[in-house]
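Omission of a single protein chain aside, the complex is shown with its protein chains in their original locations.
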Amino acid sequence: MIAPQTLVFGILALLGLLSMVATYLAVTERDLVKAVVFSAIQSTAYAFMYYLLMAPDIVLVYVPVAVGLYPAVILFLIKKTERFEGE
Amino acid sequence: MSIEEQVTTFILVVLPIYIASFTLYVVRALKGPTVPDMVLAIDAMTYDLAAFLVVLAIFFRSPILVPVAIVLALWVYALDIYVAKYLESREMGE
Partner (left out) sequence: MDPAWILVILGEVLVAIGVLCDLVAAIGMLRFPNFYVRLHAATVGTIGGAFVPLVGAALIAAGSEFLGVYRWFMAGAALVTAFLVLILAPAGSHALARAAHRSRAAVVKPKVVDHLEEDRRGGEG
């Protein structure tokens, strides 16, 4: 039988790796809408990490801010300006 | 065999399949050729993540973890609508 601690630490390692990849892609992406979507992947991974660390109250605040409000504000800004980042 | 042992064993069997399917969804979400592909992959992945969170709350025996699933399902729908509205408004504006 696997101990729950080992399981939690393994999933946390996978999620940290995923969030690092998503952040790197969001920083180097030229298309800003794709960068917003990569940022949403990173937010989902962080929400799952907070959940695994037994902090559901932080998840209840983090998910509306990072998945809801932040892409809305950034997409509104991109709509007012340009979609592709210039040189 | 009591109910507790049986439920724990079942969830331990189910858990690697969930993690494998999340990995496949994430591969599509990271390399999707267009924006709607990526948003669709995130959408499906997060609804499955909500189901997985409820199963994990049973596994950890802590009922306080469950309301996270409701919040996650509601706000990912909001992300979906934002991207759809952005794409349509760009088409209308031109």
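Each chain carries a letter (A and B) given by its place in the written order, and its residues are counted from 1.
One rule holds in what follows: a residue touches a chain if its C-beta (ideal position, glycine included) is under 8 Å from a C-beta of that chain, and two chains touch if they have at least 3 such contacts.
This is a predicted model, so every value here is computed, not measured.
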Contacts of the hidden chain among displayed chains: B
For subunit B, residues in touch with the removed chain: 3-4, 6-7, 10, 14, 17-18, 20-22, 24-25, 27-28, 33-37, 39-41, 43-44, 47-48, 50-51, 54-55, 57-58, 61, 63-64, 66-67, 69-70, 73-74, 76-77, 80-81, 83-85, 87-88, 90-91
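The rule is simple: only the chains that are shown with their structure count from here on.
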List of subunit A residues in touch with subunit B within their complex: 1-2, 4, 7, 11, 14, 18, 21-22, 25, 31, 33-34, 37-38, 40-41, 44, 47-48, 51, 54, 56, 59-60, 63-64, 67-68, 71-72, 75, 78-79, 83
Residues of subunit B defined as touching subunit A within the complex: 12, 15, 19, 26, 29-30, 35, 38-39, 42, 45-46, 49, 53, 56, 59-60, 62, 64-65, 67-68, 71-72, 75-76, 78-79, 82-83, 86, 89-90
